[in-house]
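And then chain A:
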Amino acid sequence: MKLLKTLTAIAVMTLGSGLAQAQDKPAELKIGITTFISGAASVFGVPAKAAAELLIEEMNAKGGIGGVKVSATYIDEGIGGDKLLSEYRRLVQEQGVRTMLSAISSGNCNIVAPVAEDLKVLNVMWDCGTEKVLEDKRYKYVVRTQANATTEMVATVLYLLKTKPNFSTIAVVNQDYAWGRDSWEIFLNTLKAFKPDVKVVAEMFPKLGASDFSTEISRLQALRPDVILNTSWGGDLDTFVRQASQRGLFTQGATMVLPLAESSLERLGATMPEGVIVGGRGDHYFLHPETKDEPAHKDFVAKFRAKTGAYPIYPTYHMAQALVGLKTGYESAIKANGGKWPSSEQVADAMRKMEFKGYGRTVTMREDGQGLEAQLLGITKRVPQYPFAVMDKMMLVPADLVTTPVGQKSVAWVKTLKADVLKSDRLKSYDFK
Partner candidate 1 sequence: MSGYGLLSTRGLSLSFGGVVAADAIDFDLQPGERLAVVGQNGAGKTTFINICTGYLKPTSGTVLFDAVDITGHTPRAITRRGVGRSFQLPQVFTEHTVRECLMLAASSVKQKHGFFLPLAQAVDAHEVDATLDLLQLSARAHDLAGSLPEGQRKLLDVAMALVLRPKLMIMDEPTSGVSTDEKHGLMEVLMRALDERQVTSIFVEHDIDIVRRYATRLCAWIAGRIAADGAPEEVLRDPIVVKNVIGE
Partner candidate 2 sequence: MNSSLFALALMDGVSYAALLFLVALGLTLIFGVMRILNIAHGSLYAWGGYFAATLGMGITHFGLSPLLGLPALFVAAIVIGVFLATVLEFALLRRILDKDPILQLLVTFAAFMVLEDLQRMIWGVQPVFVSDVVTQLGTLSVAGVTYTRYQLLVLPAVAVLAFFGLRWFLGRTALGRQVTAVTHHREVATAMGVNTGRVTWLTIAVGGALGALGGALASPTTSFTPGIGAEMMVLSFAVVATGGLGQIGGAALAALMIGLTRSFAVYLMPEVEVLVPYLIMVGVLLVRPEGLFSTAATRRI
C-alpha cells in the first residue's frame, strides 16, 4: 500500500494549513512569488529573488505591511506554464495564499491572470511586458506595477530617432516567442508612424535559447542595414553580442538597438562595444541620473552587491517596485477600510488609485491596473570606473507620452503617434557623470 502511505503522509502534512481568509488581521501576510529559478530566464529570476529576500527582510524589520510580517513562498517559472499553474493553484488552495506576485514571462502572465481572477486572489504582475493582458480583458484582481511592452518599445523608437534621425533600412533579430514577435510588431508600427518609408531588409527569429547566430550575423553583414534591433535577453543576447563583436558586426556602421541589454552589461564586460543603444525596460539603473544619489537607492545597491556580488539589474528593480507597490496598496486599503485588515478586492482596488516610488521616478497606477513607469535609455560607453560598459547620453521618457491610453489597443494607438512627441521638452537628457 505504498501509494496509500504516500497519500496519507501528504494528507497529514497539509492538515494544518486551513483556509486563511482575509478581513481579520492575519498573523503574517503570505505572498507567493513566481520567478525563474531554472531555465534561461533565471538570469532575471535569480537576482530578482535575491532582491525580494533582501527587501522583505528589510520590510519586516520595519514592521512589515500594516504591522503584519510578510512571508514569501517562491515558485519556479522554469518548470513550464502548465506545471506553474498547478503550483500556483496549490499555493492558493493548499496554503491559502491570497496575494501573488506573478510573473516574469509574458506567457505566464497570460496564464495566471485569468486564474487569479477566477480564484479571487490579488495578482501583481511584477515583470512581464505583454501589453495585451490588460488591454484585452478588464481584470479586478490583476495589476502591473511597471510599464508594458508598448511603453518600452515606443520609448526605444523615440530614443533611436533622437540619436539617429536619418536612416532608411532596419533589420531585426528577435527570439522566436511571444515577446520577440510582439515587441517587433509594436516597434515596427511605431517606427512606421514616424518614418513611413523605412525599409525592413531582414526579419529573423532564431529560436529561444539558440546557441549560434553565425548565419544570422553573416546575413546581416551581407545586407548592411542602417539599424539592427534585437530585443532578446539573457544567454541569447550575450551570445549574439559576443558573436557579433567577434565578427565585427558592430564596426560596420549599423546602429545596434538592444532594448534589454541593461541586464547584460555587467556580464558582457569588455565584450559590449561603445555606441550601442541599450535600455532596461523602465527607468531604473544603478547609475540612474536622478536617483543614483538617493540614500535609499545607494543603500539598496550596496546591500544587493554585498548579497550577490553583482549590480542590480532591471528585474531586481521591478521586484522592488512590486513590493513597494504592494505595501502602499495594502496600507492605503487599510486606511480606507478604517484601520481594519482589507480584503483582496479592497487592496486590488486601492492599487488602482495610488502612486508609489521604487528606486526610479514615481510610478502612477491607472484604473486598468497598468502602471505608468518612465523609460530610461542610453548609449554604451567605456569608463575607467567600471570594468563594463555604462549608459551615456541617457534620456528619460515620461510614461504618459508613450503609453496607450486606457481602453485603447496598442497596435492601433501607436499608428496615431505624431512626430511632435519627439520635440516634447519633457524628454530629459543626461550624460554619464
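A word on the picks: all candidates are chains of the complex that A comes from, given by their letters.
The rule is short, and it goes like this: contacts are C-beta pairs under 8 Å (C-beta built on N, C-alpha and C of every residue); 3 or more make two chains touch, one makes a residue touch a chain; residues count from 1.
Keep in mind that what you see is a predicted model, and the values were worked out from it rather than measured.
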Chain A in this complex - touching candidate among 1 or 2: 2
Footprint of candidate 2 on chain A - complex, ascending: 37-40, 42-43, 46, 176, 203-207, 209, 211-212, 214-216, 218-219, 221-222, 234-236, 238-239, 242-243, 246-249, 267, 271
